[in-house]
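This is the structure I want to talk about, given as structure tokens.
The complex is shown incomplete by one protein chain, all other protein chains being positioned as in the whole.
Chain nomenclature is as follows: A and B, assigned in order of appearance, with residue numbering initiated at 1 for each chain independently.
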Amino acid sequence: MGYFLDTLIDSSMPMCVTALVTMAITLIFKTSFTTNFAQGVISAFGAYVASTLFAKMGMPVFVAVPISVIASMTIAVLVDVVLFRKGRYVNAIGKQIITMGLISVIVSVIPLIFTDLSYQAINFISGNFTFYVGDYNVTFSKNALVGIIITVIVLVLLFVLLRYSKWGLSVRATASNEYVAGMMGVNTHVVTAVSWGIAGALGALAACLNSAGNAEIGVYFMTEYQVTAFLAGIVGGFATFHGPVIIALCIPLMTNLISWFGNGVISSITGDMQLGASIANWSTTIIYVIALIIIFFKPNGLFGKKVEKKV
Amino acid sequence: MAKILANILPSPANKLALKRKELHWIVSELDSLEEVTSKREQEEIAKIKFSLNKRLNKAAFDACDKNEYVQELIYNKLLSYDVKNYMNHRALNHGLIKKIFKAKRENKPIDALIAEHDKKYDELKIKRAKYVDKLEQEKQRFLAKYTTTSSQDYENLKKELMLEFEQKADGIKKELAAKMQKTRAQLEQKAAKVKEEMAELKKQVPDAATLPDDVLLQVKGLKMYFGGLKAVDDLTFDVKKGEIFGLIGPNGAGKTTVFNCITRFYNATGGDMYFENRQGEVVDLRSFKVHDVILQGISRTFQNVELVKEISVLDNLLVACTREYRSGFWAHLIGLPMVKKEENILKLKAMRILKFMGIEAYANWYAMGLPYGILKKVEIARALMLDSRLIIMDEPAAGLNDTETADLAQTIKRIRDEFNATILLVEHDMKLVMGICDTVCAISFGQMLAIGTPQEVQANQAVQQAYLGAMEE
Partner (left out) sequence: MKKNLLNKYSLFAQDTFVQPQSKMIGIKKAASNPILHYIIFGVIIMVVLYMAVQLKVLPYSWYGGIIYTAAYSISSIGFCLLMGYSGLASLGTGGFIGIGCYAVYYVTALSGLPFIVSVIAAIVIAAVIGVIVGFISLRIESIYLVILTLGLSEILRNIYMSLSDSINIGTIKIFGSALKTADVMYVIIPVLIIIMIITHNIIVSPTGRAMLAMKNSTAAAQAMGISLLKYRLMAFIICTIYAAISGSMLILRSGAATASSGTSFYALITSLNILAAVIIGGYKSIWGAVFGTFVMYGLNSTILQSIPFFTENPALITIISGVLVIVVVMFYPGGLAQLLQNLKFTFAKWKKKIREDKYGKDIG
């Protein structure tokens, strides 16, 4: 029981990070009709800014993180305004490739700017809550608690904005048909740029949380979450905003539960530590296979709607 | 794929399909035999002519009038020199004009420029005079060298060669004709054999239904529901052989849905569709997949032009024949000569059809930049590639102007007459429909309003109501 609780607590931080990244990816997909492959490195850039301000210059964390959010936001908006809009013949797949080209640019720029920064992770609050379940020592880091609070506030705020604000309406209009939305008086350029900005901000926030939760920082450390977010996007269906986020919350939880099932349950029943460990090793693969099977039978995602094609 | 399937499951129907393909090729080869032979003959004769000319050359030179010869030689040389010189003059004149304009802008005197130009002009003149002198000397030298003319040899040789040519040409012609006869006989024998085998197989594959003799397509109680929407509801009509059948109705009446059901793009909710295919068997269209319908002899055109833009018009026509090739993927992969041969036969056919449509000049153009009217014609040509019995046209006149529409009407009639095809069309242009259709069927909300000759349908009250709205009583 204690191990199970520990697993749940362990998955809280990845869940928050994945949910934020997925929200960002979905927002961009709905307004720009493309998948942003550079989301991971833009977020990593934000994490590096925060880390420099926090660990090297000694700024308080609640100043460093907002500045990093603004930095990522700026880059993301610039991508939309400078690269996407200035290109002469850019289509959806072209935008994808541009974001891929951006990966190699940002990845090389980061070491040039942040020269002597070796693994100085961000820390919101040090220390853990510790309690015993049976004789199992469960630790709950304060960082995770902060992460959960921030994520919940941000996501709730975003959903409320999308549902009830004028901006949310314009986003939904742009997502359904950019051309018509433009004709109806929605300034789609502004909508797209703002969406990119929010996506960049969410990315930086997610990167900071990830850095605090796992005590790590790296150029590629958000890529894994980004891939998961893509998968969550299509399993949940890009048609809605809540679908991808719900699936994004499920994926890390499921992965950890499978490891728990292997290491905790199977090992204690069979007494075979090897077997349990190997099941835990395959957890990611199992999740992917399940996701693929779902997509095969529901091509528009679990929450998506079927669109009839006209010949 | 079809081959592999037929080998794994050698059911009579599959065997029949393979035989059908074989027969089709034999017929195509027979069709193109004459054209190929005549092309070959021309090439061979040209070769003979060339070699004979070469042999005569020396004697001809001896026999020719040397004065005339050298005159022509020099004339040619001077001509090519003058062409070059003309360009020099142009450059000079154009340069002068530019300089004068420049000088005027800068308010400088232009006398010096004109003087310079005149000097250069004179230089060119002197140069030409020198060249003419040189040619004159050459002429003199030539005449001094070749003084005699002897036409005796030439006349004899010419007669001899002419005789030889006739013999050779006759030989080639006979040889090719014999070869053609032999191939033709072989192919006909093959065709007869295949037909026999097919007849044998046909006994094992019973027809799906029996149709009256003059009916090509029978649609019985066709239903197509999309959820609760009844797009087509209980529609029944017969399309007779060799007629032009028009399907009309207001927007949203379900005309295109009917087409899509016949060509199996939609799986009809209910009803039967029977069709007499290319081999005269009656088949149930509902038992075919969408990409197999064309093999039965139904081809269609689209409302919006759906051509491959990146390849030429000719290649677009060949796309329709994808299922006709006997060479499979592996032959394509290695690039066997067999593929080329098949392609040549098909290309001849495609050119014939393009000529029929009057657009053979565009054969090698990319489909991308061509005008809409031409593209529409290409699409019809593509539908003709497979000798289909039934050609389905979805709004062929959409986007065309009046002249083009009148032209289209003539073309549709000619297709019916020359290709022995039956035509089923949906069209909004009432002038076109009433002008060319033998039978018109009017539908509204998926249900039949009237069927009959254009006049009958025009006079029908229900049709008028559907088009003009219900009259107040």
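Please note the rule applied: contacts are C-beta pairs under 8 Å (C-beta built on N, C-alpha and C of every residue); 3 or more make two chains touch, one makes a residue touch a chain.
Keep in mind that what you see is a predicted model, and the values were worked out from it rather than measured.
Colleague: Of the residues B:L18, B:L201 or B:I294, I need the one that contacts the missing chain.
Modeller: B:I294
Colleague: Check the options B:L30, B:I45 or B:M180 and report the residue that touches the missing chain.
Modeller: Candidates B:L30, B:I45 or B:M180; residue touching the omitted chain: B:I45.
Colleague: Taking the entire complex into account, which one of B:N14, B:T37, B:Q218 or B:T263 touches the absent chain?
Modeller: If we include the chain that is not displayed, B:T263 is the one touching it.
Colleague: For a quick check of understanding: of A:W196, A:F230 or A:W260, which residue touches the chain that isn't displayed?
Modeller: A:F230
Colleague: Across the whole complex, list the residues on chain A that are touched by the chain not included here.
Modeller: These residues of chain A touch the chain that is not shown: 34-35, 37, 83, 86-94, 96-98, 100-105, 107-109, 111-112, 220, 223, 227, 230-231, 233-234, 278, 281-282, 284-285, 288-289, 291-292, 295-296, 299, 311.
Colleague: What residue numbers in chain B mark contact with the hidden partner chain?
Modeller: Residues in contact with the chain left out: 1, 42-43, 45-47, 49-50, 52-53, 56-57, 60-61, 63-64, 69, 72-73, 76, 87, 90-91, 93-95, 97, 154, 158, 161-162, 165, 263, 265, 289-295, 299-300, 302, 306-311, 315, 318-323, 325, 329, 332-335, 339, 343, 382.
One rule holds for everything that comes next: only the chains that are shown with their structure count from here on.
Colleague: With chain centres taken as the means of their Cα atoms, state the distance from chain A to chain B in Å.
Modeller: Comparing mean C-alpha positions, chain B is 56 Å from chain A.
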